[in-house]
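As you look at this complex, bear in mind that one protein chain is not there, while each of the others sits in place.
Labels run A, B and C following the written order; every chain starts at residue 1.
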Amino acid sequence: RRGMRAMLKTRVFDARMLIAQRQKKISFYMQCLGEEAIATAHALALNDGDMCFPTYRQQGLLLTRDDGVMVEMICQLMSNARDPLKGRQLPVLYSLKRAGFFTLSGNLATQFIQAVGWAMASAIKGDTRIASGWIGDGATAEADFHTALTFAHVYRAPVILNVVNNQWAISTFQAIAGGESTTFAARGVGCGIASLRVDGNDFLAVLAASRWAAERARRNLGPTLLEWVTYRAGAHSSSDDPSKYRPIDDWSHFPLGDPVERFKQHLITIGIWSEDEHESTEHELEAEVAAAQREAEQYGTLLDGHVPLLETMFEDVYKEMPPHLIDQLNKARAAR
Amino acid sequence: RRGMRAMLKTRVFDARMLIAQRQKKISFYMQCLGEEAIATAHALALNDGDMCFPTYRQQGLLLTRDDGVMVEMICQLMSNARDPLKGRQLPVLYSLKRAGFFTLSGNLATQFIQAVGWAMASAIKGDTRIASGWIGDGATAEADFHTALTFAHVYRAPVILNVVNNQWAISTFQAIAGGESTTFAARGVGCGIASLRVDGNDFLAVLAASRWAAERARRNLGPTLLEWVTYRAGAHSSSDDPSKYRPIDDWSHFPLGDPVERFKQHLITIGIWSEDEHESTEHELEAEVAAAQREAEQYGTLLDGHVPLLETMFEDVYKEMPPHLIDQLNKARAAR
Amino acid sequence: MTNQSNVATTPMTMIQALRSAMDVMLERDPNVVVFGQDVGYFGGVFRCTDGLQAKYGTSRVFDAPISEGGIVGTAVGMGAYGLRPVVEIQFADYFYPASDQIVSEAARLRYRSAGEFTAPITVRMPCGGGIYGGQTHSQSPEALFTHVCGIRTVMPSNPYDAKGLLIASIENDDPVVFLEPKRLYNGPFDGHHDRPIVPWSTHPLGMVPEGYYSTPLETASIVRPGEALTVLTYGAMVFVCEAAANESGIDAEIIDLRSLWPLDLPTVVASVNKTGRCIVVHEATRTSGFGAELVALVQEHCFYRLEVPIERVAGWDTPYPHALEWSYFPGPDRVGAAMQRAMEQT
Partner (left out) sequence: MTNQSNVATTPMTMIQALRSAMDVMLERDPNVVVFGQDVGYFGGVFRCTDGLQAKYGTSRVFDAPISEGGIVGTAVGMGAYGLRPVVEIQFADYFYPASDQIVSEAARLRYRSAGEFTAPITVRMPCGGGIYGGQTHSQSPEALFTHVCGIRTVMPSNPYDAKGLLIASIENDDPVVFLEPKRLYNGPFDGHHDRPIVPWSTHPLGMVPEGYYSTPLETASIVRPGEALTVLTYGAMVFVCEAAANESGIDAEIIDLRSLWPLDLPTVVASVNKTGRCIVVHEATRTSGFGAELVALVQEHCFYRLEVPIERVAGWDTPYPHALEWSYFPGPDRVGAAMQRAMEQT
């Protein structure tokens, strides 16, 4: 039931933020519609202190938490005064260390090998914390996917290597990434890594496979590659129009269906959930998201022209600001 | 018997050039001792017009020819007046288009994806020429190996992807490249590519597997990955000392033995070869190599301080020499 | 600019002009192929290749896996075979995985094979900011390419040049890195982000011949003649500099370099020798940016004519920020102030 709530929360949050983007309160947004089961179930399989190296489509990892993270996320999306990232990053490129959520890069795949490095460090230190790396089907064509598999195998790194196969990479089907007549899980097998191909729209399957992989890593039995088969139901991003490259009703033909619908039916069948409970939870969550958004908007949105302090542009380039940046900051101040 | 000759010629050539390197007539050399069967047998399986994208250890591809290529090779090694590459390249980094031998790069693995691109071009043009890409076990860890497999699979490129697993990458065993508890051929399988793992020290096996793969490519049945299992019997290069990282007699324990010895015994057993013939051929080839070296040395060696014309340093950077290079050439002339 | 006289022209955006250039070359040369991420069926995230696959088929215009290294690496192999690949890197910020193939391979083939193998490839990449893209959709890495011998670096600033220069780049036998200031795709943006967007249809350089023509590489264009001060710039900064000159009333000579390297040095030197004052303006980060090379060249060639130091106006030495993008972007105010300083000092 906690999982049901997390999935619903993620879906509601996405819907709401997409509206905020259209209202120009946010410059850009990416939803994970249809893929909610994966990140939310996986989050429940990890421990505190473990580190995820996600892509922009694992907001579920954060939204599974109930520690006020939602307001921080919206502040980041709105690049406002309370944006923990000081307005530097494109919306959705979150970073939240306390949630075990590594800073998102705009460059695809780079985090996958970093996850392996983090896991190697944990092993070197004799630590039991594990890393969980994430990548999309399309991005598996990048070098970092290959190096991640190679290094994870060679050093038996305590890492979970998640491949989210949602069938699409912007406009191209997964075949263009080499998914045809083989699988992404098979890449792992080829590299000598224990690999599973899992129905990513089955919440319980995701939970079980994630727990198994986490256990293996924690016991130093080596890396596991998990291919999650799912479907990107929405547009790639708020700047994308899928009708240009796929049938509008394509999702409805996807055999693995809608993770929320499926889990709901399952819970109802085993009698621990009901239509009413589902609806009330949805309303509750809508209220929760609305409240969070209201709170976040107090600190400004892109729309109201709020911008961070000028110095934040020059801070954190280096640990200490070097003379040339102090000089440039002064010039920038003068130019204002 | 032509194969026997080619293998012997390669071995004799390597031995002789290693001496020339010690005499400082050559600044650097790399032999392929113990791996002679692979390139020589493969060369016999290809057609004129096919293009190989080799590494520095496939001199056998060139030495299988009897068209005076040997003198050109030695001129390149000696960076002398007849060096087709005008003294620009490190010794052994040959380039010989007419022999279907692509210009060698000092950067590992880059040629592997280029071979796929060349093959894609051949397919786009409806041409029946095929490409044959080469890479070592160690270099499979590089990005270009992964992208080559991905692109070859996605576009069904008419290419042969050769992985020469000679067990070593300078000082590191193939396990460091991820060869343990899996194979390099398995990488191809994972990517949906037909893959074979072949005894690279069995001349006839190499010939058969190469012919099969070439046939598949020529009929547009797609790419084939061939893992050649062999052993780097010599030092990595003339600047390397293997005694620092492996037993001196390691080769003698390698189960697949010496390709020359094995093929010789086979030919003798089937009665088309004899010890005497073997010896006489060896002497003959030694004379041939010695003669080629004498001819090449007429055009100078590094030792006698011969250097190419200054302008060759500035030519071929661009098709036409731009003003800034003309200016620099004049400055360089003045500095002489 | 060649073939410019009395030919039928139509208004085009820079996107349409780039598409037209590829269309013309696909038509004229059977060895031209176009590929990259999302460029085939979809027509590119910026629509630059829209309709080309339908017209020329999937074997000449196609989608590629998400591997910049693979895209350029296969292009190099195709070039060695004899094709003229035109590939797209979706954003210049993502060329790094391809840097080995660009620097160690494309740029070196001719030299190391003494002309036996060459890579006549064109690598297109949208660059620059001003679209709230944050640090990974806004970079201008041109300086890195100009340090690499063997490649040509080109950056157009308007539809007319974009088409002519892209055709010239595709026809050129050297590898060309072709940078497209994405902020100029749809109009001559002058840096006043708070003002309404001006479309190309209102600009003379938005009038583009439909057919074949080429704009020679290694030639700069004097977009605004002047006597008082030389402004060396290119790409997205060209219209910003024009605005700054007009607003400050300074009689500045603005040179759009277009081909960054090899460079049209004579035009630059002649102008600075005339004006005796020079500023250099680009959007890329300042340190070791291409502006440094321009300053070095100008002081080497015009030292005794220079009356004031050459100032650089450039992006700050920080990543391109999202919310503060307009404080990062070197707008007309910053450029104008530098022009003023160059005129005042002596």
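In this section, contacts are C-beta pairs under 8 Å (C-beta built on N, C-alpha and C of every residue); 3 or more make two chains touch, one makes a residue touch a chain.
What you see is a predicted model; the values in this text were computed from it and never measured.
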item	value
Touch partners, limited to displayed chains, of the chain removed from view	A, B, C
Residue, one of C:Tyr96, C:Tyr132 or C:Tyr212, that touches the chain absent here	C:Tyr96
Hidden partner chain, touching residue among B:Leu44, B:Val71 or B:Ala332	B:Ala332
Listed residues A:Ile124, A:Ile248 or A:Ala334, member touching the removed chain	A:Ile124
Residue ranges of chain C at the interface with the undisplayed chain	69, 93, 96-97, 99-100, 103-104, 108, 111-112, 135-136, 143-144, 146-147, 149-150, 261, 285, 287-293, 295-296, 299-300, 303-304, 306, 308-312, 317-319
Residues belonging to chain A that touch the chain removed from view	51, 53, 84-86, 88-89, 93, 95-97, 102-103, 105-107, 110, 113-125, 131, 143-144, 147-148, 150-151, 154, 316-319, 322-324
Where the missing chain touches chain B, by residue	27-28, 79, 83, 86-91, 93, 105-109, 138-139, 141-143, 169-172, 176-178, 239, 244-245, 302, 306-308, 310, 312-314, 317, 324-325, 328, 332, 335-336
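Everything below uses one rule, namely that only the chains that are shown with their structure count from here on.
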item	value
Centroid spacing, where centroids are CA-atom means, of chain B and chain C in whole angstrom	40
Set of chain B residues in contact with two or more other chains	143, 147, 150, 154
Overlap residues in chain C, where contacts from two or more other chains coincide	64-65, 67, 69-70, 97
